[in-house]
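See structure below.
Just one protein chain is left out here, and the rest sit where they should.
Up next, chain A:
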Amino acid sequence: MTDSRPVLTMTGISKSFPGVRALHNVNFRLFPGEVHALMGENGAGKSTLIKVLTGVYDTDEGTITLDGEPVSFSGPMQATAAGVSTVYQEVNLCTNLSVAENIFIGREPRLLGAVRWGEVRRRARALLTRLDLDLDVSAPLGSYSLAIQQMVAIARAIDIQARVLILDEPTSSLDAGEVAQLFRIMRQLRDEGIAILFVTHFLDQVYEIADRITVLRNGGLVGEYLTAELPQLGLVEKMIGKELDVLEGLEEHSRRDLGALEEGTPLVAVSNLGRAGAVAPFSLTIHAGEVVGLAGLLGSGRTEVARLFFGADRADGGQVAIDGTSSSLRTPAQAIDQGVGFCSENRRAEGIVPELSVRENIILAMQAARGWLRPIPRRRQDELVDKYVKALNIRPADPEVPVRNLSGGNQQKVLLARWLITEPRLLILDEPTRGIDIGAKTEIQRLVTQLSDGGMAVLFISAELEEVLRLSHKVAVMRDRQMVAQLANDESLDAERIMQTIASGSHREEADR
């Protein structure tokens, strides 16, 4: 693997934007037939490095060579033509076109200017067979899941005789099974000699697939390591550049006594709440100060549970009791009145208003709760926003910056602040740490612990079991749109047991059958 010559080298790369030094003297190399993970926190320079490589940005300094020849691409198309293809996090294909057309559009085989559709379909089938995918190539791409679409994007990328394949966070919206499928394809391509540059936030995935890791921090190169020689903890330390006391501290903090909390009337108790086609009826109680984790695979119904709690979807049946008295959560407005806050998983589409400033975004929910006819005085706004910008360490600490200019982690904090300001009694967090860097992740986790200490109930949804275990008092496990188990987070509970529950369903469920 390492005895061959690198297919791609980047040497002494520097790149500055007005006021920001995005990359400083970074070296990077990529060998044929390896999966090379590029790691770093948000803002470490990963994206900039990829954009410099694919010609989206010019370099200020430094050289790039492909097969030993210096190259400088004018844009992604030229890079692709030279054999350097990129697959982005968001699938950049057209869902209205067929699978085959998505693979070949722009370079269809033609005869006298006419597209040879038979040939397009034949080649698409051959290519997909090579990736061990069995798809109907004439079907519209939109009829397949995101994971399949992602793989079609890869098929498109490698068809152009790619020697270097860049995968920019391809796994962030895939579930475990889909990730496994993607990895199978990555391994196969690697074995065929393609060099794969893999960017991800998931450490486990790096250790599962990557042969080598390059770590960036603050636009500088930290180093290049063989995965086998760098323990996971060491990698995290290199990424954030400090010891992990913070995370350790959190670990001690958790696993508090559930018994004490469970006494007294639950803050929210729902029984047989459900919605046909979304989630089977379930019962769940949440006490003040309790963190209830919701674990399960993507698509297992976690978000649907959250939406029922917030009244975003209307339940078909079941009872809701708040503070022991019968109540209902039929609309978000009603839920907000009862003190429920909801940070959506889909922060771009459902949460953040990118054009509005940090201040306006934070004030939004509170203003809505007061009613639009009673504006919050500007001074009060500034006070509140200032407090939360400081408390959550939102950067940049300028409340008048449009939110779209913030990194993912900071956008998430703004969304959190929006709900915290309304002082909810139950806060629903749907994947609050997905796609954000480890520093911001730790801050958000610490905050959840603090809030629950302060008496706030939290419904915490996450695909990362470690995180759920670290924060929750009780873990509810979702599987196939059913809540299959509720497990107290005591000594006996670990990620493996949750995995088993997800995989097999609970004993209770088995008994029911």
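Keep this in mind: a residue touches a chain if its C-beta (ideal position, glycine included) is under 8 Å from a C-beta of that chain, and two chains touch if they have at least 3 such contacts; residues count from 1.
One rule holds for everything that comes next: contacts and distances are computed from a predicted model.
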What does the UniProt entry say the missing chain is called, choosing from "Sugar transport system permease", "Glutamyl-tRNA(Gln) amidotransferase subunit A", "Isoquinoline 1-oxidoreductase beta subunit" or "Acetolactate synthase"?
"Sugar transport system permease"
For a quick check of understanding: of A:145, A:232, A:331 or A:450, which residue touches the chain that isn't displayed?
A:145
Can you tell me which of A:71, A:115, A:391 or A:488 touches the chain that was removed from the display?
A:115
Could you pull out which residues of chain A are in touch with the chain that's been left out?
76-77, 80, 88, 91-97, 101, 105-106, 108, 110, 113-115, 117, 139-140, 142-148, 156, 173, 175, 177-178, 298-299, 301-304, 345-346, 481
